[in-house]
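Encoded as structure tokens, the structure appears first; notes follow it.
Apart from one protein chain that is not included, each protein chain of the complex appears where it belongs.
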Amino acid sequence: MKSWTALTKAGLQTRLAAAAGAALAVALLIIPLFGDYVIWLTANMLILALFAVGFNLLFSFTGLLSFGQAAFFAVGGYVCALILLAVPSLLLGVVGGVVAAGVVALIIGFLCVRHTEIYFAMLTLAFGMMIHSIIWKWRAVTGGDDGLVGVPRAPLEIPGLLSIDMADLERYYYFVLLLVVLGIFAIWRVVRSSLGLTLQGIRDSESRVTFIGLSVMKYRLIAFTIAGLASGLAGALMVPLGRSASPAIANWTFSAEPVIATMLGGAFTFAGPIVGSFLFYIIKEIVVIFTGYWMMTLGIIVLAMVLGFRGGVVSVIQRQLLPLLERRRNDLGG
Amino acid sequence: MVALFHAQGVRKTFGEFVAINDVDMMLEKVVLTSIIGPNGAGKTTLINLFTGKLPCDSGRLVFDGTDITGLTPHQRVHLGISRSFQVTNILQQMTVAQNLQLPVLARLGRAGRPFARPDRDPDVRAEVESLLSDIGLAKARDVRAKALPHGDQRLLEIGMAIACRPRLCFLDEPCSGMNPGERAQVQELIRKLTKLRDVTFVIIEHDMDVVFALSDRVIVMHQGKVLTEGKPEAIRNHAGVKEIYLGEEVGD
Partner (left out) sequence: MTFEALVYQGLIGLSLAMYLWLLAAGLTIAFGVLGVVNFAHGSLYMLGGYFAFTFYLTLQMNFWLSLLLAAVSGGVIGLIMERFFLRFIYHLDLAYQILLTFGFVLIFADAARIFWGGIPLIPPMPEILDSTVSIVGRPFPVYNLFVIFVGIAVSALLWLLLDKTSWGETVRASASDREMASALGVNIPRLFTVVFSFAAMLAALSGALGTPVRAMTPGIGTSVIIDVFIVTVIGGLGNLPGAFVGALIIGLMKAYGVLLFPDADLFMTYLIMALVLLFRPKGLLGGR
């Protein structure tokens, strides 16, 4: 097969990535064998991965640091919850959540994208907290600080075509896996597309892109909306998992999770946020066993990353591990 | 002669400093114009005003019959005005080919397609190849822009400006930092493009050899105003021009 020969001729990095990808795919598929807790954990990792990939589209590929992505996550989650509480259709809930998040991203994005770097970070933070305060105060609709509970994990129904019950955690996990993979794949396609090229151009030099004849604001808004849609999908998937929605998912400290996950894994590659999301949860699970001061540990990790490992784990692999493996291979006459 | 571009009464101040002081300028089609003048004369500021990087405090800009005074830079690019920058302003993290793909995509209106692969688009590929051979960087197509030597970066800068297929192209010190061989290359390129692609070039240059070799017309600026203009030989011998460059007092 043509692609196999291409793969065998490809460099070590590509082959390693392909092998890792394959191993990951297998691992993800057999997760349900390990029991409910592992399923739960992996589902959360996947959701964060989607969340982080959306964030990184903005950060690494468009050059915009947003501290307010939780707003769209929360809109997606809450709208999904409200729909599910009224109509037991998972499809409607998820689609509704995603669309709502996209609309809110469009509006907030419009106000934010005309500003650069610092202003943008501050504004996304502020607007994110605005959504948080709306959710907190609007008791009648959102349940205020109690949130929404008893959200049914409704069946996936396409009338006339299929009806899959989702009460079983295993089933829902595969649903999450499918949608996360689709979402990340869509963003991957965007990154490799003409739109992705435009965004990277904006990251490299706004003035250059303007003088090529492109409206920087328009494309930033498009990127912001796509990131918002991804965040909304992540939120909509999260809510039926735990069958509840709480205002914590709108707090800016939650916005920080995709940021940190991306930094951990490495912001400069597409896979970095995905790797980082898995690492994030693994570290959290381990740390929480030893100390209740998870935030401080995370803060220290952030400091260490910024001061020394800005490329994250992926770049450590690229810089330290790969040359080692190359040398090994060459020594063995590979 | 057809007036391609007309600036009337253009004025720009920064606080109390008057950078551009009531400039009237007419640029004619296919007449290669050079704008020269000592540092601080306002040449780059003028280009910034013409291309929309800075707004005019007062005055009017008309391009091919259309009033462009209020248009944003990217709107002006759409009408057919492009520019290169004095300080190299290319897309550093992207390859040479990608740097050229973007203006081509923009021109074709395909820059925003979320799932189309630019390197699989035959129109884009053809144009990028043609541009690469025009500027002589075909071999470097997969090199990251920031890894290019300075001269090649300047060539890429020019390449991006012409990739927009402009009718009026402002080049801000295209030869800066180049060795003689590269300068000759740029001159060749500008001559060729003027003929082949029907581009009207307006060049800011300090290198007088380039100016006099290439230009049909030279405009001299000094302290935000147009001092004089004319054919290269006339400017070469103009007393006032010598004075502003050399600071020599020339008797009236």
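By letter and in written order, the chains are A and B; residue numbering begins at 1 in each of them.
One rule holds in what follows: a contact is a pair of C-beta atoms (placed from the backbone, for glycine too) under 8 Å apart; a residue touches a chain by one contact, two chains touch by 3 or more.
A quick note: this is a predicted structure, and the numbers were derived from the prediction, not measured.
One chain is not displayed; in the complete assembly it touches the shown chains A.
Touch with the chain omitted from the figure is made, among A:L123, A:L148 or A:L179, by A:L123. Residue-wise, the contact with the chain that is not shown comes from A:H115, picked out of A:H115, A:R192, A:K218 or A:K284. Of the listed positions A:L16, A:L41 or A:L65, the one in contact with the omitted chain in the full complex is A:L65. Residue-wise, the contact with the chain that is not shown comes from A:V302, picked out of A:L41, A:L106 or A:V302. Considering the complete assembly, chain A touches the hidden chain via residues 59, 65, 67, 111-112, 114-115, 117-119, 121-123, 125-127, 129-130, 133-134, 137, 251-253, 256, 259, 263, 293-296, 298-303, 306-307, 310.
Basically, only the chains that are shown with their structure count from here on.
Across the interface of their complex, chain B is touched by residues 189-190, 192-195, 197-198, 200-201, 203-205, 207-216, 218-219, 222, 226 of chain A. Residues 51, 53, 72-74, 77-78, 82-83, 85, 89-94, 98, 101-103, 105-107, 110-118, 121, 160-161, 163-164 of chain B are the ones touching chain A in the complex.
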